[in-house]
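Provided herewith is a single structure, encoded as structure tokens, for subsequent inquiry.
Only one protein chain is missing; all other protein chains are in place.
Note that the chains are named A and B in the order they appear, and that numbering of residues resets to 1 at the start of each chain.
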Amino acid sequence: MNEVWIIAEQRAGRLMNVSLELLNKANELASALKVKSGVVLLGDGIRQMADELASYADRVYLVDSPELRFYQGLSYTDLVTGLIAEHEPDIVLTGSTPIGQDLAPRIAARLRTGLTAHCADLYIKYDGDKPLLAQVVPGWGGNMLLEITCPRKRPQMATVSPGMMPRCESREHKGEVISIQPEIASDARIETLEMFEESTPEKPLEDAEIVVAGGWGLASSGFSLVRELAEVLGGAVAGTRPAVDSGWLEKQKMVGQSGITIRPRLFISVGASGAPQFTIGFTGAKVVMAIDQNRNAPIFETADIGLVGDAGKIVPCLITALKNSTLCR
Amino acid sequence: MPVNIIVCVKQVPHPEHFSRITFDPARQAIRREGIPTVINPLDLNAVEEALRLRDRFTGKVTVISMGPPGARAVLEGALAMGADAAVLLSDKSFAGADSLATAYCLSCGIKKIPFDLVLCGKESIDSGTGQVAPQVAEFLGIPHATSVSEITVGGEDTLILKQVLERGYMKVRVRMPAVLAVTGEINQPRLPTIMTIMGAKEKPLEVWGASRIEADPDRLGLSGSPTQVTGMRQREIKRRREVLRGGPEEIAREAVERLQELLKA
Partner (left out) sequence: MEFGLSREQEMLRDMVRAFAERELAPNALSLDEKGQFPAAEWKKAAELGLVGIINAKEYGGSDMGHLARMIMIEEISKIYPSLGFCFQTGQIGMYGLQASGSEEQKKKYLPALCRGEDTIAWAVTEATGGSDPAGIQTTAELRGDEWVINGRKVFITGGESAKIVAFLAKTGETTGLFIVEKGTPGFSVPRREESLGLRSVPVSELAFTDCKIPKENLLGQEGRGLSVALAGIAAVGRPGAAGVSLGIAGGAYEAALKFAKERQLYGKPIARLQAVQFALVNMKVELEAARWLCYNSAWLLDQGRKPNDIGAEICMAKLHATDIANRICIKAIEVMGGYGLMPEYHVTRLLRDAVEILPAAGTQDIMRVIIGGGITR
């Protein structure tokens, strides 16, 4: 049927943001290929979610059953591969979340097809007149970008990192919800018993995708600016050595030579002049933004975007501007 | 009850030398000659977990790797940590394998060794797909779980796992045999001691080729790989150094727009 599908992910009745990001990309690819887009949704008590998703996609394949309340590796694999075998979509996208990474590879193995993980970008490229999904991934610690294709096997499968792509905005579709009620044989060999989700995550700094770090320059405006900015971005808070020495935050949050080295997607430095012992801690960040009073501060050499001025004035304006953007979490 | 465990390990380039790796478009392959190698860091956690289970319940720990002849170095390192035996799957026909072909090859090797549990590191630092464990499990026809941060024994042949989520975890019950991929949180890998280093050379390390593992040649190596690399380029982390000047509201708005663009790419 040549559709472009996504496998949506929901937890306890809450749709994960990555699903809307995938759906946006799926619609784009479907439009380029002149085919329909589809969403596979598994869970329990999710009829309403399916109806909402139908405004973002052409088809929603829904399997709603108490057995599927929690992610169950083997049952989910059986159901999704069954749907794929029946409808033969051309492309299937999943989020590279912990669950997505648990599910997609098994599906790909069962179907003996190719799967590319953590894609940073996806687009259609042509081999003669044959359209192929080009899958771009960072490799070797982010130093290289590879383009991968799956020329012969179908579906072409890819997982996409959350936050990599913009979310679906327009709700113009009038998709149909196809509700399936298959025999769900729960496999006694493996069972998810419970799911615990913490409301206040305290992830290690190295895992944070967005980090806001404050330095000595915040002495007058206050370190709280860093926390507020981090909050609106859903990021982690860090600081320079002088900031730690001044008691504004704990030693474990120190970035740099004698602290931690991090590679977040976005690193924002506020009020730090850019001494090499600090800047060495974030050279691997994808995008760096710096705010400092002093236009000659060395921090601007290590940043992609630099804002010169008083952090006390700039940060509140940034927060306002961010709240109206897709970067707000 | 004794638990026989197989641990899949991989030899990867040393992360400090990643910037020296280049792509050869003619051979469609990555050039990594002369670059120092190490064992994939998360595989050390997998080996450690296997050793802890064996130390508690008795049994045998076998480490297995698919790689060129030089990959025996990581197997020797695992033997020096305390593993009992090692197998290197090495054959020209294995070369150029993507995750699917690699998982198939490993599963053929694993089938030749009696086991209750297969452990892997969650992902490798070079390709980082994290796909091998679920795919090996599929080819072995047994359950799998990834992102495992804790393993406790639930019963006769049952394990209770903590499977990590972004902010929390799932509690999972699994019956062996199974394949588990572990995270770095699960343990602190032990260092080899002089005693275990000297003892390593007494332990068996075998090299197996394609015929020994009775693998279907069409599913191995380059020909068994549905995905292929069609291009590779260096990603220059050259900072843009765009300095915005103006009133705070103005530059804040502009900065947010630029950020959205840059984060998309």
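Assorted remarks:
Please note the rule applied: a contact is a pair of C-beta atoms (placed from the backbone, for glycine too) under 8 Å apart; a residue touches a chain by one contact, two chains touch by 3 or more.
Just so it is clear, the structure is predicted and the values come from calculations on it, not from any experiment.
Per the touch definition above, the residue from A:Leu15, A:Leu33, A:Leu132 or A:Ile280 contacting the chain not shown is A:Ile280.
Contact with the chain not shown here comes from a single listed residue; of B:Arg56, B:Arg167 or B:Lys201, that residue is B:Lys201.
Although one chain is not shown, part of subunit B still touches it, namely residues 76-77, 80, 191-195, 197-198, 200-201. Residue positions on subunit A in contact with the hidden chain: 241, 257-258, 276-277, 280, 283, 301, in rising order.
Going forward, only the chains that are shown with their structure count from here on.
Subunit B has its Cα centroid 22 Å from the Cα centroid of subunit A. In the complex of the two chains, the subunit B residues touching subunit A come out as 13, 15, 18-19, 21, 23, 98-100, 103, 125-135, 137-139, 142-147, 163-175, 178, 225-235, 237, 239-245, 248-249, 251-253, 255-256, 258-260, 262-265. Of all the residues in subunit A, the ones that touch subunit B in their complex are 11, 70-71, 73-74, 77, 97-99, 101-106, 108-110, 112-118, 121, 134-135, 138-153, 163-166, 187-199, 201, 203, 265-266, 283-284, 286-289, 295, 300-310, 313-314, 316-318, 320-322, 325-327.
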